[in-house]
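A single protein chain has been removed from this complex, and every other one stays in its place.
Moving on, here comes chain A:
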Amino acid sequence: MNRKKDKGFESPRPFKLTHQVVCINNINFQRKSVIGYVELTIFPTVVNLNRIKLNSKQCRIYRVRVNELEAPFIYNDPTLEVCHHESKQRNLNYFSSAYTAAVSAVDPDAGHGELVIKVPSELWKQGDDLKVLKVYIEFSLDQPKGGLHFVVPDVEGSMAERGAHVFSFGYQNSTRFWFPCVDSYSELCTWKLEFTVDASMVAVSCGDLVETIYTHDMRKKTFHYVLPIPTAAPNISLAVGPFEILVDPYMHEVTHFCLPQLLPLLKHSMSYLHEIFEFYEEILTCRYPYSCFKTVFVDEAYVQVSSYASMSIFSTNLLHSAMIIDQTPQTRRCLAQALAQQFFDCSKSQADEWVLKGISGYIYGLYLKKTFGVNEYRHWIKEELDKIVDYELKMGGVLLHPTFSGGKEKDNPTPHLHFSIKHPHTLSWEYYKMFQCKAHLVMRLIENRISMEFMLQVFNKLLSLASTASSQKYQSHMWSQMLLSTHAFLKSISNVSGKDIGPLIKQWVDQSSVVKFFGSFAFNRKRNVLELEIRQDYTSSGTQKYVGPIKVTVQELDGSFNHTLQIEENSLKHDIPCHSKSRRNKKKKIPLMNGEEVDMDLSAMDADSPLLWIRIDPDMSILRKVEFEQADFMWQYQLRYERDVVAQEEAISALEKFPTPASRLALTDILEQEQCFYKVRMQACFCLSRIANAMVSTWQGPPAMKSLFTRMFCCKSCPNIVKTNNFINFQSYFLQKTMPVAMALLRDVQNLCPKDVLNFILDLIKYNDNRKNKFSDNYYRADLIEALTNSLTPAISINNEVRTVDNLNADVRLILEEITRFLNMEKLLPSFRNTITVSCLRAIRQLQKNGHIPSDPSLFKSYAQYGHFVDVRIAALEALVDYTRVERSAVELQWLLIMVQNDPTHYVRHKILGMLCKNPPFTKTTDSTLCNEALVDQLWKLMNSGTSHDWRLRCDAVNLYYTLFGLTRPSCLPLPELGLVLNLKEKKAVLNPTIKPELAVENLCLSLTSDFSDEDIDMETVHDSQAFIHHHLNLLERPSTPGKHTHTHTHTHRQKETEPPSVEQSMLSMPATPVPSFSKEATSSASKHGSEHSHHHHHHHHEHKKKKKKHKHKHKHKHKHESKDKEKERERDNSHAYSNSPASGRSLRSPSLSD
């Protein structure tokens, strides 16, 4: 094999994998165990291949044979426990770097692995001739915590009758959790997969099902799959269960699988899948790469959609009947997403992943545009853009294509993050989602640049290249051409389009962050010129400077005109000549951008100016946030007459700041306009309620939207009664759902929800009649409950009296009665996805929080138990998280953390941590009694060793730790032994990093008094380090407890915090809008300390050296131990596979090695 042929791709491994057999002989649902073997066919690419490194986690390996010869092996998983027990380090910086190091140590893309197999010396000769090696590994899994998920309902009957099933899952490349492999997206091979399962079960896996054969006792059958297209191990999956089988009626090569009893839902939900297929194949002018496709719907899914080679695993909760409206578009979107990911599924390295995600996200967007319309598409793009902009401005930049030069920590491209982005396994889930979001937005930017036609040509080219490569069965070196890379992608773009998109790539791909514009304008009447000023903020975190063209659209009286301005270094002002003179007297229709001509009432305009409205970057061709200032009437014109939904939405959010009758009128008109996009109208509802609240003293007429709703949805003869439900028109349906929710947010002068609004909503509930409707009204009823919830305002309480039934407010009693009835009815006639229970639980929490009923977590605890529908559990857990924060309850926090460790559903565990991060019981900047050493230790343990089976969960735990304690040593910990560390390299003295809390506090104080940026503080400390240290020594001499210590220091700081000491009081003093479920406390990141950073680097340097030494030792050991008998080896290996400490792998203490 001549590797030089592979241009641009150097395999990190000294061998090439060409074929792998995975055979699972036995799946025991009772014991939740799996037994099987794998056989990898590899070609050495170096002359003396004596070690083979493979990935394997949590598998118990019985024996390894290479070409029929027993081979010794070592199993060492450093990610099991990231930092060792003895370490008293508790700061996150330390953990993150240790974790990154651990993941790197077994990274397949660096040629590493947990399993090191020694090639028997007899084969060395063969290796010299570069002959094929067959590596055979027997393994088993016992109650796997990751990789495979068993769902075994606890009911009577056989496993098939119980609906027991098992499926593979994971965050990114996680196949190593369930069989030994090269767990990389860049190592492709062909596959043979065999699964022996109970005769009543079906095993669904990747590739073509060649045959199904009974075992000799006829009680089991074996499914034989062959995957002739080279595929990476992370794209291999498996699902086994008593599935019902549905062959797609339109495409017979597509098969759908669902759990027993759900077949009718499956039929309905899958009835449009063929359209998605056709769409993708058409735009890519390329056939689907695999010969078949399978969809499997499983319970307790890890994510809603996960895509693998020729199959996708979905959550069973996506299935729905024809009666359900709201779930339909969501399910379709999920299917489209899954299919989009089928076409491009492997990349050269982690750094190229953005191309994969970008392309699949982009073609998914094209599908949305085609199926749901341009409005929906643009709305979605705006939503995604807002999401990424908000995230980056809050958390710092998202980098699509990181380059790591030398792998030194100094070169970390994202120093603002508390985790490394080098490996998928260290990425926080939220970051990863934002990464995907940004990737497809950037693809859209490229499309804007080179046209869609060229874009699709590029995709087609990449795909046909890949398919030619894959069809060359015996030339495995060609397979690497199937791997997507940034380089190949860009080259293809320049070939196809002839355009240079270098600057674009540099700006958005090689660089993180977004652009933040501030715009304002003045009209110069004399020159008839619009003087536009566009400023940028590129100093705050998550922002970058933009230089280049920007489009500005000006709607004048004579029409709409596009101008392209150049944003340059120093030019802030741009003069744009106007085309029309101001002449408002003439009655003439005004032409719009889309060629339409409309009559406008121009009386609101400024008489001197011909400008109706101005839009900056209307096509969203920059990843930006624009804050533009224009007069309220201009926003109103924009809302009424601009046809682009994005412009309308922008206008609505801008109008919130102008609570005037004119704004009210504009919003009401939009609400009534049926031609207007329904999501814009929904947004207008909420804006209207906010405006009404701001205008409460001058508001005329009935409460906002009431007469409108009456006109649209109530009976003509009796306006207080709503028509019987008929949801045939979906726009009206969504509006009907939204309006009461928005109305309930109205407040009167006393800050209470107006009485007639509440009665109105209660009447809607009372007269709701769905008997003649062909659609279910569960979402509508759930929204009515939400409306009731929104109407709640804090109870008036006299000195914290206990909440009793007797002193219940009369209105609240009515609300509570409805909620009780709804919740109880749900037990008898459950609604789809238990939407009503979910709404009721939220309502009850809101009642508790507002002090109407006693705050009590027990109800939520019972609904959060395993065995309830997952949506219900999440809602209950959300309430519990909120309870924990408001009541500062250590008991509930413990309860939640125990559930994080023990719950059978991975998704629920992930959600708990996610919710705790969003709504944390305390943060690094607030003091709390909950913050104590035990909690720090517990969380540390959780992320250090408790979550080693699930990358995503571990990253969640890291996030939570970061939210609660920040990057440095938690302030509640006692001070460790004091010490100065001299960093000889950087020639400065720093305090022992474990004393960092004080430093952090100091920094915070500094940053409050003066607006120093982080660097400034560093300078300060370095400069004046003598005094600084002296000051600290003084502090430390005081025998005060560290907690109190911090207290005094954070005092100034805490005064600025919005949270008053007593929650009860804060609730009372709060304005009467309902207390938001999640108060998004600004997580002011503790400024990181430069000196500390360098110290860590230093520290790590040592660590690395040590490791290297140990490695050497290990190899020596191995050579010695070659000839040990197998019995001992197995014993040792078992002990390793189950020992918790990675140290066990290093300092092999097994009997075989000690002698």
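To be clear about the criterion, contacts are C-beta pairs under 8 Å (C-beta built on N, C-alpha and C of every residue); 3 or more make two chains touch, one makes a residue touch a chain; residues count from 1.
Everything that follows uses one rule, which is that contacts and distances are computed from a predicted model.
Peer 1: Unshown chain, UniProt name, "Glucosamine 6-phosphate N-acetyltransferase", "C2H2-type domain-containing protein", "Transcription initiation factor TFIID subunit 8" or "Adaptor related protein complex 4 subunit epsilon 1"?
Peer 2: Matching the unshown chain against "Glucosamine 6-phosphate N-acetyltransferase", "C2H2-type domain-containing protein", "Transcription initiation factor TFIID subunit 8" or "Adaptor related protein complex 4 subunit epsilon 1" yields "Transcription initiation factor TFIID subunit 8".
Peer 1: Check each of A:142, A:208 or A:558 against the chain that is not shown and name the one that touches it.
Peer 2: A:208
Peer 1: Just name the one of A:282, A:386 or A:674 that touches the chain not displayed here.
Peer 2: Considering the complete complex, A:674 is the one touching the chain left out.
Peer 1: Considering the whole complex, not just the chains shown, which residues of chain A touch the missing one?
Peer 2: Residues 153-155, 162-163, 199, 202, 208-216, 218, 221, 245-247, 249, 252-253, 255, 259, 261-262, 264-265, 267-268, 271-272, 275, 292, 299, 316-317, 319-323, 325, 328-329, 332, 371-373, 375-376, 674-678, 712, 715, 717-718, 721, 723-724, 726, 728-732, 766-767, 769-774, 776, 802-805, 816-817, 820-821, 823-825, 827-830, 832-834, 844, 847, 853-854, 856, 858-859, 862-863, 865-871 of chain A touch the chain absent from view.
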